[in-house]
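With one protein chain held back, the other chains of the complex are shown just where they sit.
Up next, chain A:
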Amino acid sequence: MSRMDTTYTVLSEGLEKRFGGVHALRGLDLAVARGTVCGVLGPNGAGKTTAVRVLTTLSAPDGGSARVAGHDIVREAAAVRLAIGVAGQYASVDGELTGRENLRLFAKLLRLRGAAGRARADELLERFGLTEAADRAARTYSGGMRRRLDLASSLLTRPQVLFLDEPTTGLDPGSRGQIWTAVRELADEGTTVLLTTQYLEEADRLADDIVLIDHGRAAHRGTPAELKSLIGSYAEAVLPEDATQPVFLTAAGVLDRLTGAEPVIDREHRTVGAMATGGTLTLPRIVRELDAAGVPVMDASLRPPTLDEVFLRLTGGAGATATAAGTSGPARPVSRTAGEERAA
């Protein structure tokens, strides 16, 4: 195990967590290499928050094991807490205290005493654009400001491992950009980051590796590029304004024949698209075949899929529904499973 410890800052094997009848984690394996950013993606109820809570010692696992910064999360919880910074899904600062008071309190508790603590607090307030609001009660902050204060609170001691549970949910693009920059800088300085997100763009931008989790286990893992190549390219044609339903259906028939995948018709955006696997399909061929079938093509593309498309495809469409998918009941099959996944 010790060899692995030096390679992986976060390493979990077969983590299990149950809440009454809900099996939130079903043998979750994670391996985050030192100094990398790991993006954990999954639909609502997949178990992302539960995974973060277990790894940050907030919640005891019912099975399996994990080491964070080389320490066992159950037996050496105190050592884990010394090594981590956590910003949960919901901002957890004291609303009755000012931003500055919050940071100074947490600094004091982290043994950054006196002037050192005050200086670090001021530095973080500055970095997250909170200097002006620093002396107002945190309850008067906007959602984005609270999240930034929460993130600042988790960075006071430059943790070895930073856990961020949906750090930018509900933020405006400016605030999101600030957090992205901060995360990248931390990673460049050697901090290992595990972040969960619903925004695929975020994982794409920040993560070195992505783990897709569904029903409490890793359904897929890889770099963003690997995950995209796994399901091929997306072939899409744009039809003219006045295209009728039969024309759409003809175009869909052509794409079905060319890709073997079920085409998606989007009347609103006048597009017909399908996922092409195998890597042999070319753009000229798509245009030629559509033209031959009498479909007037205004525009066409064969592009790498967005992570959204990867996500929908690999988690069996669970991401499309906002309802908790992880509630009890048999797991729906995922369209593909990674080789290392264990049988339930």
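By definition in this document, a residue touches a chain if its C-beta (ideal position, glycine included) is under 8 Å from a C-beta of that chain, and two chains touch if they have at least 3 such contacts; residues count from 1.
Rule of thumb we're sticking to: contacts and distances are computed from a predicted model.
So which of "NADH-quinone oxidoreductase subunit D", "4Fe-4S dicluster domain-containing protein", "Spore coat protein JC" or "Transport permease protein" is the UniProt name of the chain that got left out?
So, among "NADH-quinone oxidoreductase subunit D", "4Fe-4S dicluster domain-containing protein", "Spore coat protein JC" or "Transport permease protein", the name matching the hidden chain's UniProt entry is "Transport permease protein".
Among A:Ser59, A:Gln160, A:Thr197 or A:Thr250, single out the residue that touches the unshown chain.
Missing-chain contact among the listed residues: A:Ser59.
Of A:Leu82, A:Ala134, A:Val238 or A:Val264, which one is in contact with the hidden chain?
Once the missing chain is taken into account, the touching residue is A:Leu82.
Just to verify: which one of A:Glu16, A:Asp72 or A:Glu101 makes contact with the chain not shown?
Considering the complete complex, A:Glu101 is the one touching the chain left out.
Where the complex has a chain not shown, which of A:Thr9, A:Ser153 or A:Thr250 is the residue touching it?
Residue touching the absent chain, from the options given: A:Ser153.
Extract the touching residues of chain A with respect to the undisplayed chain.
53, 56-60, 78, 81-82, 84, 86, 88, 90-97, 101, 105-106, 108-110, 137, 153
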